[in-house]
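Excluded from the complex is one protein chain; the other protein chains are retained at their positions.
Order as written gives the chain letters A, B and C; numbering starts at 1 within each chain.
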Amino acid sequence: MRSLSHMIHPPVVHREHFRDADDDHPRLECGVCGVWGAPADEASAIVALGLHALQHRGQEACGIASVNQTRFHTERHMGHVGEAFGGTDLPERMPGTAAVGHTRYSTAGGSFLRNIQPMFADLDQGGIAIGHNGNLTNFHFLRNQLVGEGSIFQSTSDSEVILHLIARSRKAKIVDRFIDALARIEGGYALVAQTRTKMIGARDPLGIRPLVLGQLGDAWVLASETCALDTMGATFVRDVEHGEVIVIDHEGLRSIKPFPARAARPCLFEYVYFSRPDSVVNGRSVYGVRKRMGEGLAREFPIDADVVVPVPDSGVPAALGYAQASGIPYEMGIIRSHYLGRTFIQPSQGARQKGVAMKHSPNRAVIEGKRVVLIDDSIVRGTTSVKLVRAVRAAGAREVHLRSASPPILWPDFYGIDMPERDQLIAANKTMEEMRELLEVDSLGFLSVDGLYKAMGETGRNAAAPQFTDHYFTGDYPTRLVDREIEEGGRDAIGRQLSLLVTA
Amino acid sequence: MRSLSHMIHPPVVHREHFRDADDDHPRLECGVCGVWGAPADEASAIVALGLHALQHRGQEACGIASVNQTRFHTERHMGHVGEAFGGTDLPERMPGTAAVGHTRYSTAGGSFLRNIQPMFADLDQGGIAIGHNGNLTNFHFLRNQLVGEGSIFQSTSDSEVILHLIARSRKAKIVDRFIDALARIEGGYALVAQTRTKMIGARDPLGIRPLVLGQLGDAWVLASETCALDTMGATFVRDVEHGEVIVIDHEGLRSIKPFPARAARPCLFEYVYFSRPDSVVNGRSVYGVRKRMGEGLAREFPIDADVVVPVPDSGVPAALGYAQASGIPYEMGIIRSHYLGRTFIQPSQGARQKGVAMKHSPNRAVIEGKRVVLIDDSIVRGTTSVKLVRAVRAAGAREVHLRSASPPILWPDFYGIDMPERDQLIAANKTMEEMRELLEVDSLGFLSVDGLYKAMGETGRNAAAPQFTDHYFTGDYPTRLVDREIEEGGRDAIGRQLSLLVTA
Amino acid sequence: MRSLSHMIHPPVVHREHFRDADDDHPRLECGVCGVWGAPADEASAIVALGLHALQHRGQEACGIASVNQTRFHTERHMGHVGEAFGGTDLPERMPGTAAVGHTRYSTAGGSFLRNIQPMFADLDQGGIAIGHNGNLTNFHFLRNQLVGEGSIFQSTSDSEVILHLIARSRKAKIVDRFIDALARIEGGYALVAQTRTKMIGARDPLGIRPLVLGQLGDAWVLASETCALDTMGATFVRDVEHGEVIVIDHEGLRSIKPFPARAARPCLFEYVYFSRPDSVVNGRSVYGVRKRMGEGLAREFPIDADVVVPVPDSGVPAALGYAQASGIPYEMGIIRSHYLGRTFIQPSQGARQKGVAMKHSPNRAVIEGKRVVLIDDSIVRGTTSVKLVRAVRAAGAREVHLRSASPPILWPDFYGIDMPERDQLIAANKTMEEMRELLEVDSLGFLSVDGLYKAMGETGRNAAAPQFTDHYFTGDYPTRLVDREIEEGGRDAIGRQLSLLVTA
Partner (left out) sequence: MRSLSHMIHPPVVHREHFRDADDDHPRLECGVCGVWGAPADEASAIVALGLHALQHRGQEACGIASVNQTRFHTERHMGHVGEAFGGTDLPERMPGTAAVGHTRYSTAGGSFLRNIQPMFADLDQGGIAIGHNGNLTNFHFLRNQLVGEGSIFQSTSDSEVILHLIARSRKAKIVDRFIDALARIEGGYALVAQTRTKMIGARDPLGIRPLVLGQLGDAWVLASETCALDTMGATFVRDVEHGEVIVIDHEGLRSIKPFPARAARPCLFEYVYFSRPDSVVNGRSVYGVRKRMGEGLAREFPIDADVVVPVPDSGVPAALGYAQASGIPYEMGIIRSHYLGRTFIQPSQGARQKGVAMKHSPNRAVIEGKRVVLIDDSIVRGTTSVKLVRAVRAAGAREVHLRSASPPILWPDFYGIDMPERDQLIAANKTMEEMRELLEVDSLGFLSVDGLYKAMGETGRNAAAPQFTDHYFTGDYPTRLVDREIEEGGRDAIGRQLSLLVTA
């Protein structure tokens, strides 16, 4: 039940593929996609292409569930999509005209096989497979309730809560059961589900997590981002709306809005870091927003310098924006290696003192003797930033000016972003000047919250009704945090139940 | 959810380890063992030793759940116990003073990771892990009922039914919940379960499947056979009785008999083939019973011959009995290879015509020119027998007389033995003379049912109240067969539900 | 002797890691590095860091040989350096104060374990391990001669020829034997060798392949590129000179120039594509040369356009140069995926027609409606270019103008670059206008040979004594091509001998 992964590799080996000591970014836990009505036996291959394009959202594990007439075929794997689902025997292994898929990091639940999605349940109406991107803020509350009623959980994934809610619904029809379950969960989510005859997509009431609808010939496609539509060869139809449930079956596509209308508040971090630059999220080009973040930063924190250098790859669009707005030349001052290198032993001399990072190498030719503006998309703990700054100085930079294309990160997330605790967030614990000193830079600047809203095409943040989910910058959480309230209410016993689930 | 095994090897590769084209024996699906009160951090290693000794009962997969204070550590693996649990890091990986383990073939449920035991559930009172040897005759009935109530099954193993029954029991105490579950299941079973504080053992009301109790220093041990006690270094205390529930915790050992008293009917096939010859099952030496089977056979089917040759290794004790009773010399006329060899390509010439088996090689030196009495423990389909007979003749035997140390097998089993369908059982479809011709032997003899009862130390079978489970020879099933009754009652829709569980 | 790789994976699986259908670049076969005089037990870890930084020169396989006092430890692996040598047990597995390493693609010799370097021989003076970057132009000639004298080859690598020449030298001292061997080989090479007491480095008489010398504390370091020095934490001392042999032992570093002085002719393709942008090769920043190539291209082939878009990652510096020289904005119009994706099944509809490449995704936001200048470092067969052009047009580009930052590639290489045969080189078989049509672009331009020499800091190519190796552009090979002469002389029987070496 536990640690089947032992059969393959000791988990510590697997970890090495996914943890990156040179990477201080928050991580998104998941990407989802699905297709319904594909040519016979192509659904799993189409979903594999979509998952391939979504791996920046989670590359630790992946799974596909296909439906061939009424039979389900499900596979879940540790590792990259290409290794798991790249083989030419996929259509034979996983036949069907409909399929859903999932690729993941691990927030809630650890990185074990039993937590890989799509999760499957065999209901009395037939099977259902669900893939979920996001996080439920009342997961522990619901899980404890369900266990008390005799449900047996096989994972620590919040997706399984949804399955149990569906299984226990007293409604007759699967769509009604699905909506029953949605009515009880809170948080951010984009769901794709497959039954014997239907594909269902759903987005949380605020549209925190993204989900788009596309068409591929006669088939319907759902995916976390438009870049997946592109790779599948599908055309973009529209965003799934916040609070919308989409049901696709042989009668066509049906849109249901089972809950009262509210204003949308999509997550800003999708623009800052998570979504791929070539995706269009909620109608905005991610690349365009990032360039405008850099432009805003140039306006808010100008500096007299010789070169603008991005932290590759995430800082590139903002650095281009900064360079174009400031007129300072953009140069590849840091080279990123595409080979994994974190587990190397560091010899005692030389290497360590020089702060050489395995992933990023300074390009002395464009740095030596220069005043450098270093642009990153965000600064979380600051651990990578200081290594980069030292490397840039060691390569001869005369001055180093660090710019973050997003505002200071001050608060943790509960909607599916894997971020350190508050006491590890540098901006939450230090003054601007302390940060400047800690990061060993000549000057430091963060884009303002209003600057970020402007890059999004707004005139600024509407404090009365904020247009986006932005609590990591503002502390303004868009939903209740039931589990957290209970925990802080002293009922910390709740956590104990789960502690049984040892991850051997 | 399905086919996690894809990560390791394609399942077809795994199969090759376990299917043996040269082996026509029925297969037993499982062995169980457990220890409670072991020295700190030794429980999993002790259980590993026990499982190692029980692999003749199932070598396809194995699992252990240990309890360290109140934390569970569970691992389940495809493959042999030595590979899975032989490592010196086991106590570190799976600490604890109590543990239960399971080794298996696959009857109900296919050979997939999700079906490997012990199965674990996280109840609101804490975790419970269960290992099960046997088969429930009302499994489908209970599973459909539970799914209808909203339970989600992760496996097709009947052990999971027991877990769900425990989870849904309204009783407060875990032992009462466990007995609640036992009250609803029918069939043959030996169960070992581990909770945070207790080890529970249980044997079905007729004692069809075996279970013994032992002591290892201050610790209590449960195991399917005494050979496991020997390997663990434990001393035999007694058989767990039919219908008995044993609860072991810090207050000591408690015996509960929750159901009305009935006469025991242990399974005869444990003596014929399954149990290891050095085990003592229900007070009888397996080796001794088998030798007496051979002696009885010599009395019932004497023949004028030169050598008695066993089919190794299962026919050896009966052949020794036959030889000693008949005075005909016992010789190793067939050599068994201990290397797997079934997947070899057969070249076009030579090999095939000569019917050479990869596993058994005739020993020409003791066969050539001789009249051979060939002894096997049982004959199921007859497919291996005919190959052996041909090989023995090709090695120069003048006559071949085949003797089965057990009666003709006429009926399928529903209590945990993996046997072919009735239409493949040679004795159920052919007359004795037809069989003799098909098997290409000069004479053929099967021990009588009464002869077998005599080898068991009885004066014969008591038709009014048979002392043993013997339906495969007699058609006299010792319990109701609920699933089969429903299926034959035309409600064959029941099977369909499970057919969703495709085994990719 | 063959195909040991079968034990691990069928070779076809391995191939998938290294062949990239979306990549039309020539490939370099190798990188080498070594260290002498490292702190006890750190040499192998230092070399592992160096190899990690050299994987762009060959990522198919890697090997290290360390010397601990007089004992050699050698490991050779398929796959990436991080997987092979990233473990913390490396110093224990491969102790020593000196080590040499090698990372490779495969030109001569196929991609089999037996061809992985460093190659080792046990001479009567003791062991020697050699790593080689480059290619011998008289390899077949020498190999046949050696086989005729009774030498047994275990590989088809030209490095083994060098080992046999050393083994058969009649000189007493290892350095003299090494020079004896150099006297007989022709072609391009950078060699690092390790004996029990010495590290030897050597570069071919024209300095075709690069090799640099560095210092790491008290230790000496050799490496193909300066980027490896940076990653090891070493400081650059100087380039090893063309025709120079460097011997390092406990008496210090000795430079030997055993052959008559000639002018150097380093390989231009190191600047065009192979070396990492942050390396300084023969005194020139690779990044700087590439930017100047782009600037030259803007002068030679200006165009009225809206955006300059690089083919990532190799076209980025030239595109920045083009953009800065032309004033047209530089934009990330193509996003490169860092996940492997070539083996995916292409569904029948959608994907294929749209020419979607798994590796490169057009960024519609900056392409739609624009006149695009697409910059690549070179065009070999043109197969990838046309896919990219179509993808860019499918994303809405109004015009596509393709620019190659290097001249047309017209001739094959024999010095260690894996390039297609001449009949597959698009520029060798088509007129400029035919190419423009085939590549489906509005205009097409290649940097001139003189333009490339200018980017290198020369005033132009000196036809009488060309400053660089440039035969792929000019047909002017810098050395004799003995094997090719023999082959063309009709003695094609020579190749047959090797054909025995089947690569199962």
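Heads up, the rule we're going with is that a contact is a pair of C-beta atoms (placed from the backbone, for glycine too) under 8 Å apart; a residue touches a chain by one contact, two chains touch by 3 or more.
All of these numbers come straight from a predicted model, not from anything done at the bench.
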Where the missing chain makes contact, among the chains that are shown: B, C
Sole residue of B:His25, B:His52, B:Arg76 or B:His164 that reaches the chain not shown, by the stated touch rule: B:His52
Residue of B:Arg71, B:Arg184 or B:Arg364 touching the missing chain in the full complex: B:Arg364
Absent-chain contact - pick from B:Ser285, B:Ser326 or B:Thr479: B:Ser285
Residue ranges of chain B at the interface with the undisplayed chain: 16, 38-39, 42, 45-46, 48-49, 52-53, 55, 59, 80-82, 85-88, 90-91, 216-217, 227, 230-234, 276-278, 280, 285-288, 316-317, 320, 324, 329-332, 335, 337-354, 356, 358, 361-366
Residues of chain C in contact with the chain not shown: 1-4, 6-8, 65, 70-79, 84, 93-94, 113, 118-124, 126-127, 129, 144, 147-148, 150-154, 160, 163-164, 167-169, 497-502, 504
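By definition in this document, only the chains that are shown with their structure count from here on.
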Per Cα centroids, the chain farthest from chain B: C
Chain centre separation (chain A, chain C; CA means) in Å: 37
Chain B and chain C: spacing of chain centres that average the CA atoms, whole Å: 60
Shared-contact residues (touching 2 or more other chains) in chain B: none
